[in-house]
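Here it is, the structure in full.
Note that this complex is displayed minus one protein chain, with the remaining chains in position.
And then chain A:
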Amino acid sequence: MTTLLIGIFLLSLLVITAVAIVRSEDLFSAVMLSGIFSLLMALNFFLLDAADVALTEAAVGAGVATVLLLAGLKLTPPTEARGRSLRKLSVAVIAATTLLMIYASFGQPTLGDPNAPAQQHVAQWYIEKTPELIDIPNIVTAVLSSFRGYDTLGEVFVVLTAGIGVMFLLGGGRGKPFSRLDSRVEEGLSGHLIPKVMARLLIPFILLFALFIQFHGEYSPGGGFQAGAIFVAGIILYSLVRGEGLALSVIPPRVLLWMSAGGALLYGSVGLAGILMGGQFLEYSVLADNPVTGQHIGIIVIELGVGLTVTGVLLSIFHAFAARD
């Protein structure tokens, strides 16, 4: 009951924040509010027992997305033009659809109903078979990387494609991905003492935590997606404080591009290795003599591939935005 009430409180805050984002004409405050929105969303996910999703949303939504939107805002006007006021027709359509959806919700199973159709299908099979077939404690990681490995492979390629698209639109061209950067000397926030000291204390722990999330993802909430996002957040913090030039000399552009493509390639080649060793595409059981050990090897390697791609793509996107002027 308490959880339900806390949930209702957080969800109400979520709606208020969303309205504030839409209403504010100052885009800077809208971006800051969207960071708060993501954090509230992460708390809601946590209350709904989705620890992995909450971790991802907190790292990606509240961390990386906010910085990317700010970087985009640096290049575009910071305020919204005062345009037409509320349009009656769109308000009417939206209100009618909202009411219809709320009406339709009365046919939905209530929150947490164990007999809901969503719980009857394959979910039970995943929960029962994970200890036997894969033998790792985190069922989410097991489903993500083994049972539904095809899905995840596709999503890694979507992330890679989006990264390539951003590099085409904003990158500096062949051989010099972020070429506009070296035209000026970047100092970042190094003149400000407090951010500098705080960042110096925090960054090693953020990077260490990212590695923990990466390699402990089979036992606790985590995995390649979250680890990549947290690692990127650490490096972005470094570039904000010490300047992007220095961050790029830590992880050079060439390495970033190789990470993006190499991660996806690593994932795909695990699939091909499965074929070569007599199994099917992305069948990890054949990778070792013992099928369960094979699953472990496959999961660790593809999570590494996911982590590499996510880190490479998100960091390239950040640098592409930051280098533009």
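Everything that follows uses one rule, which is that a contact is a pair of C-beta atoms (placed from the backbone, for glycine too) under 8 Å apart; a residue touches a chain by one contact, two chains touch by 3 or more; residues count from 1.
Keep this in mind: contacts and distances are computed from a predicted model.
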{"item": "Chain excluded from display, named as in UniProt, from \"Na+/H+ antiporter subunit C\", \"Electron transfer flavoprotein subunit beta\", \"AdoMet activation domain-containing protein\" or \"Cysteine desulfurase\"", "value": "\"Na+/H+ antiporter subunit C\""}
{"item": "Hidden partner chain, touching residue among A:I94, A:M198 or A:L211", "value": "A:I94"}
{"item": "For chain A, residues in touch with the removed chain", "value": "4, 7-8, 11-12, 14-15, 18-19, 21-22, 27, 30-31, 34, 37-38, 41, 44-45, 48-53, 56-57, 60-61, 64-65, 68-69, 72-73, 75-77, 80-81, 83-84, 86-87, 90-91, 94-95, 97-98, 101-102, 105-106, 108, 110-114, 116, 118-119, 122-123, 126-127, 130-131, 137-140, 142-144, 148, 151-152, 155, 158-159, 162-163, 165-166, 169-170, 219-221, 223, 225-226, 228-229, 310, 313-314, 317, 320-321, 324"}
